[in-house]
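One structure follows; several queries about it will come next.
A single protein chain has been removed from this complex, and every other one stays in its place.
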Amino acid sequence: MDVVLQAPRNGIARLAAIHPVLPWIVAFVVLLPLPYLTTNNYQIYLINHIGVMIILATGLNIVKGYCGQVTVGHVAVYAIGAYTAAVLSVYFAMPFWITLPSAMIVSMLFGVLVGFPSFRLEGAYLALATLGFAQAVEVFIRVTDYLGSASGLGGIKAPVLFGFSFDTYQTYYYLMLPFVLFAIYFAFALLKSSTGRAFMAVREDPVSAAATGVNVRRYKLLAFVISAAYAGMAGALLAHMRPGYIHPNNFTIIEMVVVLLMVVLGGIGNIWGAIIGAILVTIIADLTRDLYHYQLLAFGLVIVGTVLFMPKGIGGLIDRYFVSRSFVAARDKTAERVRTQLDGDGEG
Amino acid sequence: MKRLGTCAVLAALMTTVAATAASAETIRIGATMRMISENGQKYGQMMQDEFDAINAAGGINGAEVELILLNDECKSDKGVANANRFVYQDNVHLVIGSTCSSVSLPIVDVTAQAEVPQIIPHSTNHEITQKGSEWVFRVPISARYYKGVMAKYVGENIGTNIAYVYASDAAAQADTEGLRDEMRQQFGVEPAYWGQTQEKEIDFRSHLLKIKTLDVDAVFIGALQEPMARFLVQSYEVGIPADVKRLANSSASNAPVPKLAGDAIKGVFFSAAYSDSDDRQIAQDFNQLMKERYDVDKVDHDFSQAWDLIRIVEIALNNAELELTDESLAADRAAIRDAIANVSDYQGLASGPISFCAESTPECRDGNRTPVLIEYLSGGEDFEVGILDRVTMPVDFGLE
Partner (left out) sequence: MFFDFLVVGLSIGLVYGLVALGISLIYSGLDIVHFAHGEVFMFGAFFGLVLYNNMGFSYPITLFLAMILTGIMGVILERVFYRRLTSQGGGYTVAGMGMIICGFGMAIILQNVAFLIWGAEGHAFDLPFSMPMQIGGIALPKAYLWILLVSVSLMVLLHLLLKKTKLGLAIRAVAANKDIAYLMGVNVPLMISLIFGVACALAAAGGVLIGPINYVQVEMGYLILIKAFAAAVIGGFGSLPGAVLGGLTVGVFETFGAAYISGSHKDIYAFLLLIIVLLVKPTGFLGVLAKVKA
């Protein structure tokens, strides 16, 4: 167990010491052959889905885990991203390379809108305000003919690069991979920066953060906008994935709860946690597919169980493992030193 | 330790491969449906029971049929995931699905790309077969036939000044828009009122109050079961007189509607694929069977369509020459597709014959084109319906 957990950690540290981007390049190369290790296309489909979910959950983690803002509106921003990309692709025949940035920009604008109530509201109130926003967006999509309303919006084209079309799950994986890695890298870089520390200061105590010169409003809004950019990216990637069809049923409160579960199960405020959560939840949901509604029942039980018995999630457990390990190591070292000293004393 | 982990992963991968390889010599069918509803569960069970019965009677030319049932909750992403699992992981020979049009629409692209035949049990949205996939077949009646029959009958016998309200659900939307378009085309009239509600709406009275002032000939409601019942009851509460005809889309045939709506269902007029007051012997026997097996008092067209689908699949599988080895998967899938396309003049519970043909056009793939016009005579637990007419539509009806 020690080796399994410790070896990659040390490896990453060694690589990062050479150049900070190096671990990511290595990760990219390591993940390249993944579609060829799977036994069938369905698994690649799932992996692509996990990719979208990782981006979405990481975005939520920034605003919720790091900045401590309780939002239920993330899924609405995700929907806005997906529908922006879809509309541009279907009605204006824009290529993916325009729809994706546009989706991110539109999502960020709405991120401002969702973030704005956070100036005055906290906790439960903020949750309800963002819930209202999410509901309004969902209803709006359902009743707007231009957005396909209840029939859904189909015919979203596959991304094309230099004449090469990403229209299979395999090729889409290679389109997705750089985006996912970049999203994770950016999250790490952000949180190591002063901005990340400001986020955490706001989370811990907005009043004392303000007292130490952090512009609380600015950072709250920034967190919402960045997380909205993540949601927009995830939405655009979902929209362009085969079969290129989106429907308001894919952006309901249940989907929000799924993303919440990913973040909570993986560990709130722990980037690896959200990633582990996205992977685990997607895989478990797939394995329990044959159980119909028992699947939903199990899903509810996992949510309640995680919140009650493992509030820090899996990421928290891993963290604790390392913390206690370094504690044990330090204790052993001290004991060793004391023993040598005692031995020396004895000799002397 | 590390090596042990790698071994475990490899072992797991190998068992997966072994598991997929071991299940040759069977015909695998994947069905994705909305299993989180009363009827969904019952006709899911019926499919399972029927295929079990086929197996018990010696299978299809000696091969066993294995049915994999999954729930898509009427959500397109889940339906697409189910379809992908069927075609790539379970290596099915045939996909059945889905209940909801919004799920069937994207699945058509999945099965077309993977080249797996797909047969649709309930979705009515006309676009499903207009995508040009050569792998898709539809057993229920397409919205384009429903609208034609409805519009003709309504326009000639009830009036053309109609108010429309529909819930945000793909089938309801297709039915409502279809009728509106057809009224435009056949009679040149625009809707008197056009409104939309949420899928599980509880209060329709603001729509209805506005409709009340418009002096319409009829009110059309496209919705799922419970909201439809509420709509009908509330239409009397706001005082829309009984001589304004209430029209509904085919969900009105689902048994809970008349039970919930009570007297408000009286006179409601709709078209569906089947009515349990059908006096043909085959229909009477079927009603009896459903009552005995699943305790279904009033059999609606969801059951009859699922039944017809099973029979058509059985006929096609019996006619197809299948090798059922791992290597022949693609050939078997194509053989099943061709066998379904060859099903012609199937006489079952549907009110008219069901025929498919080889071209990937809606003319060939919308097999059933005989809607029944039905009117409720009374509501409540022992509701009664009367059949007004059966109309077999021309194959190219409603196509541009």
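Quick notes
Each chain gets a letter, A and B, in the order it is written, and its residues are counted from 1.
Simple rule for what comes next: contacts are C-beta pairs under 8 Å (C-beta built on N, C-alpha and C of every residue); 3 or more make two chains touch, one makes a residue touch a chain.
Just so it is clear, the model here is predicted, and its values are computed rather than measured.
The chain omitted from view is touched by exactly one of B:225, B:275, B:305 or B:351, namely B:225.
Only one residue in the set B:192, B:214, B:238 or B:388 touches the chain that does not appear here, and it is B:238.
Across the entire complex, the residue among B:53, B:202, B:358 or B:399 in touch with the chain not shown is B:202. In the full complex, chain B touches the hidden chain at residues 36-41, 195-198, 200-203, 205-207, 209-210, 212-213, 225-226, 229-230, 236-239, 256, 259-260, 262.
Interface residues of chain A facing the missing partner chain: 64, 68, 70, 72, 116-117, 120-125, 127-129, 131-133, 135-136, 139-140, 143, 253-254, 257, 260-261, 264, 268, 293-294, 296-297, 299-304, 307-309, 311.
The criterion applied here is as follows: only the chains that are shown with their structure count from here on.
With centres defined as mean CA coordinates, chain B is found 37 Å away from chain A.
Here chain A touches chain B in the complex through residues 1-4, 7, 39-43, 45-46, 49, 139, 142-143, 149-152, 154, 168-169, 242-250, 286, 289-290, 292-293, 295-296, going by the rule given at the top. Residue ranges on chain B touching chain A, taken from their complex, read 1-2, 5, 13, 16-17, 20, 35-36, 68-71, 74-77, 80-82, 84-85, 87-89, 101-102, 105-107, 109-110, 113-114, 125, 127, 167-170, 172-174, 196, 198-199.
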